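Worksheet for the structure shown next.
Yeah, one chain of the complex is gone here, protein chain that is, but the others are all in their spots.
Think of it as A, B and C in the order they're written, each chain with its own count starting at 1.
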Amino acid sequence: METFFDTLKIEENICPPGCGVCREKCTQVQRSKGKNGSGIHEFHIPDLGVHMANTCNQCSEPVCLDACPSGSISKDEKDGIVRIDEKRCLGCGLCNLVCPYGGIDYRADEKKAFKCDLCDGSPECVNVCPVKGISLMKARSIVGYFHEDPLLKGSSLCVGCPAETTLRFVLRVMGKDTFLFGAPGCATNVINGQGIKCMINIPSHMSNMTTVPSTMTGVKRYYRRLGKDVKCVAFVGDGCATDVGFQPLSGAAERNENIIFMCYDNEGYMNTGIQRSSTTPYGGWTTTTPAMGRRKGKKMASKNVPLIMAAHEIPYVATAVIGYPEDFLNKLLKAMAVKDGMSYIHILSPCILGWGYSIPASLEVIKAAVETNYFPLWEYERGKYRITYEVKNPKPITEYTKLLKKFAHLEKEEIDELQEIVNRRFNRIKRLTEAF
Amino acid sequence: MKFMSKFEGPWSTPKEPLDIKTGEWRSQRPVTKREKCRQCGWCFIFCPAGCIEEKAHYFTADLDYCKGCGVCSNVCPAKAIMMIREEI
Amino acid sequence: MKRKKHILIGAGTAALCALKQIRRLNREDEIKLVSMEDSLPYSPTALPYIISGKVGVSDTFLVSEGFFKKLKVEFLKNRKVERIYGENKEIVYDKGIREGYDSLLIATGSEPVVPDIPGLYEGEFLTIRGIKDAQALIEKVKEGNSAIILGAGLIGMHIAQCLSEKNMKVKVVESLPSILPAYFDKEASEIIRGIMEGKGIECLTGKKATRIEWKGGKVEVNLSEGGSVEGDLLVVAVGVKPRTEIVDGSGIKIENGGIAVDDRMRTSMDDVYAAGDVASAKAFFTGENGLNPILPNAAEQGRVAGSNMVGVDTVYEGWIPMNTFSYFGHTAISVGMPFSSEKDEVHVRKINGTDTYRKLIFREDRLMGVTFIDTEVNAGVFNYLIRKKVPVGEYKMSLLEFPRETSLYLMQQAEKKETISLEE
Partner (left out) sequence: MSSIDLRGQIRVLDGNRAGAYGVLLCKPDVIASYPITPQTPLLETLYKFEAEGLFDPEMVEPEGENSAMGTLIGACAAGGRTFTATSSQGLSFMNDAYLLAAGNRFPIVMAIGMREQVSPHGVISGQQDAVLVKDHGWIQIYTESCQEILDSIIMAYRLAEDEDVLLPVNVCYEGFYLSHHSQRVEIPRQEEVDAFLAPLKGMNRLKWTLEEPMVFSSYTVPPELYTEYRYKMCMAHQRAKAKFDEIDREFAAKFGRSYGGQIEEYRTEDAEIIIVTMGCSTGTAKVVVDRKRDEGVKVGLVKIRMFRPSPKERLIKVLNGKKAIGVIDRNVCYAWNCGHNYIEIKTVLSDLDRPLPVLLDFIAGLGGADITDKHVEKVVERTIDAAKGKTYEPVTWLSLE
């Protein structure tokens, strides 16, 4: 259905001062093709503290193309890349004159226009950037696995809730041959619909918080008896998965039922109005762990549920976040491939209201959680632990906590303690990857 | 006796879809700079409301359902999606 | 919805951009492109490059043969539209054939102005507007011969350069005091002139051609204030004027010599649009209508017209003067107002020992115009800053010192500002 072109993303304000590695590499690559120039420019205006890079936008209605008097600029329908036919280029410079985004250069000495051609799909700048500031976003390799979204539009989840994004992502990957299971919680609103009106196009069950894994067991086993392999997927909150519903989850894991159980962990009871759960982090504010008077949020660390699930030695356990969709996709595919037992995926899912951050910032929060090792991305696959996204230079936990009002009351002492918990937990996982 | 549901129990079917025009919640709306859209589809993946659609050569939100969260604008690598305040 | 029929008259940049836009927004409507010429569409801007031999004729066609088929567009070559009947929504072709339309675009472009100089028509002078003109000139190019060019505008200077590169002796006659007078101020103009003259191009500015005399294959141009120049061929490039004869008798309003359009590129007649060199359209700075026959405008006006023709309401922001001129490895760029007025703040930077010249014109904290000679910039970004009225107050000096970097930074910031969510 959709086109989905690969595209370069350049992060803002992270170019190291004086760095020019991307430009040098691009020039080198282009030279090897007999061209002279760089399709990417990094700039430094020390006086203004500006360190940035700029490249062609590969517009869908390129004005450079429209303004070219010799028809030498074209937009490739297959990869979306705007290319210059060098042989036909007059060197008139009109493209440079009309492009508002500085995406095309004119070289007077050569009388040629010059621009980024994305190295025809595998841009070298991505590999050389020392701060990973350039990435190639490849939606096609993700949406290639998408099915039609079984979830209708118009859900009553909060504006911008990443849990909805996550659920749609999961369901698009899972496809139609899926039974979906939910429990009372935020996602209820999505899964259930209201009254006699439904908003999901796959069979779905709204269970009690204590009966999700067992209900899945029943469906899976009944269909197994009929000789049919159906996907049974749960998408429940941490209250259900890690608290009141933990016993049946553990039971299903011990029985190694062939189900995919996903917990979207928003670290609290959010549908009832932000009460603490067993995954509320140390120091985290909730209405039942207030930050006032004698209290400074939750006193104890969160329950490390994915690790507990791995201890059940089920075939597959992973942590995932929607902010790293390729990683998430791989994990979903692995979970779907498991036919002899249970898969558990623990998803960190920020709650705009309960955590206190601005509506569109979910992905920043998620990324900060990963980049600080607060929520390391790892998997346990048939006995082997593996970190699936290595953070080279983990940022201090303050880079995460500063984004969230629920940590606003923390002082150095608590921050240090939280950092200690993060370090300890990451080291545990790290050592597990080394030991197993 | 007047009944709303044709079923005996609390069940529902997508044949009777729930159609809440969540667009009414919106205080700001995304407007795609058509010409600048790279068709990368990142907004499509990340739109919580699942309301991003592909037009001829750009992606745009279905404003009947778009809640105006701004995530699409936030993830757009081309900065091609503007958030415009809704006027009442 | 009913399939509509759009007829586009002309096959230049404006018509093609309108066509592409219509197709982007509507896959069903019928589109017909009518060209007076028998070739594929091309841009006159490319003609000097044919003369210089940089590219062949076929390399300058704007689109390939397959383009029309792919876009489901009917391309009529060699057809002239004689008349438009707005009340019936019909056009009449040269052979009297009538055809109805739902919307019509006039993008007939412009033609060279030929000044009324005694003796001009007694010999074979050349103008450069079509491929045939270019081919005719190529045939007359001969190393060592000399050429006289009337007009030191962009076309005139460009041809001068091309002929000079072919080792012809070139003399340019311009009635105004400087070359490229519409786009560059005196100082910039002098820098360019210096380089041109260094390459042997004689620039006779402030001199009018008063009489042309043709003798034995030579042409002599008598100049005002006395004196004359002699050459083997004469090129007239004093400017272009809109090609408007198509609207004669139709009642469509003409102003400034072009077809008057509003900010949706609509003419005074319902469902008839005009775009490109033929149109007298809103100017960005003054808001008044005027002519600005340059390619970027044709492209943008074509896009705006195309959008409106399929019912997607699109406002034309107005044209901004701009041009870029490449000559002998040098580049001169002008975007926005080339000349400052008294209320403007002007900053100029020249770098000793080079031909580098930068001039920035500000009005309060807005950028109004820039001129760059031999300065590497992304010129369109300045157009962006001017058009978007981006406040540049504190960055004025930085723009002068680091024009490329600062303009890109400001553009990125402005783009980011537009996309920042208002929700907190």
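As a convention for this text, contacts are C-beta pairs under 8 Å (C-beta built on N, C-alpha and C of every residue); 3 or more make two chains touch, one makes a residue touch a chain.
Everything quoted here is computed from the prediction, not taken from an experiment.
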item	value
Shown chains touched by the chain that is not drawn here	A, B
Chain not shown: contacting residue from A:G121, A:G144 or A:G195	A:G195
Residue, one of A:G251, A:P290 or A:G356, that touches the chain absent here	A:G251
Which of A:F43, A:F146, A:F179 or A:Y316 contacts the chain that the document leaves out	A:F179
Touch with the omitted chain, as defined above, among A:V219, A:L353 or A:I415	A:V219
Chain A, residues in touch with the chain not shown (by the definition above)	176-177, 179, 188-189, 191-196, 198, 200-208, 210-225, 230, 247-248, 250-252, 254-255
Interface with the unshown chain - residue positions in chain B	1, 3-5, 7-14
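Definition applied: only the chains that are shown with their structure count from here on.
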item	value
Label of the chain whose CA centroid is most distant from the centroid of chain A	C
Rounded Å distance between chain A and chain B, as computed from the means of their C-alpha atoms	19
Chain A-chain C separation of Cα centroids, rounded to whole Å	48
Contacts with 2+ other chains: residues of chain B	34, 57, 68-70, 73-74, 80
Multi-chain contact residues (two or more partners), chain A	61, 63, 101, 159-160, 359-360
Residue ranges of chain A touching chain C (in the complex, touch as defined)	12, 41, 43-45, 47-48, 50, 52, 54, 61, 63, 66-72, 87-88, 90-94, 96-106, 108-109, 111, 159-160, 358-360
Touch list for chain C against partner chain B, complex	24-25, 27, 412, 415-416, 418-423
Touching residues (chain side chain C, partner chain A) in the complex	13, 16-17, 20-21, 24, 43-46, 49, 54-55, 59-64, 295-296, 299-300, 302-303, 322-324, 326, 329-331, 333, 335, 374, 376, 378-381, 383-384, 387, 395, 398, 402, 404-409, 411-412, 415-416, 421, 423-424
